[in-house]
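Structure first, commentary second.
Only one protein chain is missing from this complex, and each of the others stays in its spot.
This part shows subunit A:
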Amino acid sequence: MKRRDFIQMSGLGMGAMMLPNIPIVGRSVSAEALMDGYVDVAVKKRLADAALNAAKAKGATYTDVRIGRYLNQYVVTREDKVQNIVNTESYGVGVRVIANGCWGFAAVVDAKSEADTARAAEEAVAIAKANAKLMTQPVQLAPQKGFGEVSWKAPIQKNAFEVPIKEKVDLLLGVNDAAMKNGANYVNSVMFLVNEQKYFASSDGSYIDQDIHRIWPIFNVTTIDPKSGKFETRRTLSAPMGMGYEYLQTNPSDKITGITTRYNKGYDMLEDVIAASKQAKEKLTAKSVEAGKYDLVLDPSHLWLTIHESVGHPLELDRVLGYEANFAGTSFATLDKWQSKNFNYGSKQVNLFADKTQVGSLGAVGWDDEGVKTKQWDLVKDGTLVNYQAIRDQAHIIGEKESHGCCYADSWSSVQFQRMANVSLAAGKTPLSVEEMIKDVKKGIYIIGDGSFSIDQQRYNFQFGGQLYYEIKDGKIVGMLKDVAYQSNTQEFWNSCVQVCDERDYRLGGSFFDGKGQPSQSSAVSHGSSTARFNGVNVINTARKI
């Protein structure tokens, strides 16, 4: 599903457009049917072996087989109404090969027999051989040892698909009711669940069975002042997580109290919607920001998106090399800057790392979609650019012997390629709380939640908004602001980072919908950080009259 489709169907777009007809990806089934249909590992191994053998017989020098069953569930509501409940299931097999030095890929829906997967493998080899005629350089694949028969399961406590629909409906309608009772004029809320049951087998000798779970409870409240004709919104401060239904069962230790409560590994949706409704009302009469330079204090619920756009994307090696030039763009972080070993990406306080292992993150898996064991690695160390994100056919370009393990395909029917790992800002090493950070700010803005976002195709110039803006004067929060957006340049921005709070404040944000490639594929990714301070950033006022 494309991000735009999801935004439209969930009514969470800025215009709160509500389309009750949800685009269905895969087949629509009953909630109960999602619980059946696990394909036995022995069956998957047989199907995979048939493809591996067939590809080899046709001359493939490398083959991988992905057998995927992808489940989604959406519960969509507004005010006192359930607008839609959709359960989808998609099952099939994708086979990727190297033959005559070139990649080839073919996929088959609902593959039931060994003959089905063998046929897909043969087709993939035929495509590789045809494409080899147009090839300029043969694929160089970093070696990868086989892991034998292994498995990985997301460490969830409660499978959200097993929770009855009624419980989810009751939760969302309860959230909506609380919003309406606390000043909202309109409210939309959605529960979005994902389960990827993925099996990977390769000619390197790996047979990897993985079970991945994601959850994203979201709402958007709107308040209206009919007299002035103005309206304001406040979206959820939840994060999409690689967790089960336990994400909705909060402990006091999951809450970060302050000017508004923020959440770590447990989300109190009811508490957040009550705060949101009051804050959306307060926004209607908040002071419009005066444009100028401010010190920004950015909460992790906001900073994740700035990290995603200004660090995650420019350090994807395929973008650096030009493979995304016609769509997502290229990157300012060119190979010469990395080779110089002294490219100043940010200040000394800035340590950015990539990983596919953080517990609860969206990117966490045991092995990536080309059978590489996942890990953590540095991208920016003490402010200096030290590495990119690369997969098996790119590792040699940056002089590495193995892939970083960040290859992903959004479906059995899509070709896997290099995707963003979780990219996060390391917590500060010196003990520092948010309150202590704010105390030293003379003229600043504290921003919570993600809002409008835009960045150029080489990732220099960006503009971000948020959900909540608080004015800081002489070390104190003095009131709410509106019409705020900040503009900066990636290198300038990260060099203006003067402080990062310590690990007590470290939290994840993220998205289900990172888009890349043509045809476009979606990937889910998390970004962690503690609250961080950036000095002298340019803030604009976004109010207009029409």
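Everything that follows uses one rule, which is that a contact is a pair of C-beta atoms (placed from the backbone, for glycine too) under 8 Å apart; a residue touches a chain by one contact, two chains touch by 3 or more; residues count from 1.
Everything below uses one rule, namely that contacts and distances are computed from a predicted model.
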Options "NADH-quinone oxidoreductase subunit M", "C-type cytochrome", "Putative Zn-dependent protease" or "Glycine betaine ABC transport system, permease protein OpuAB": UniProt name of the undisplayed chain: "Putative Zn-dependent protease"
Using the document's definition of touch, tell me which of A:150, A:224, A:259 or A:498 contacts the absent chain. A:224
Looking at the full complex, which residue from A:465, A:510 or A:528 touches the chain that isn't shown here? A:465
So which bits of subunit A touch the chain we can't see? 13-18, 20-21, 24, 27-31, 81-86, 103, 105-107, 109-110, 127, 130-131, 134-137, 165, 169, 185-186, 222, 224, 226-231, 233, 321-327, 329-330, 332, 334, 413, 415, 452-461, 463, 465, 483, 485, 487, 489, 518-519, 538, 540, 542-546
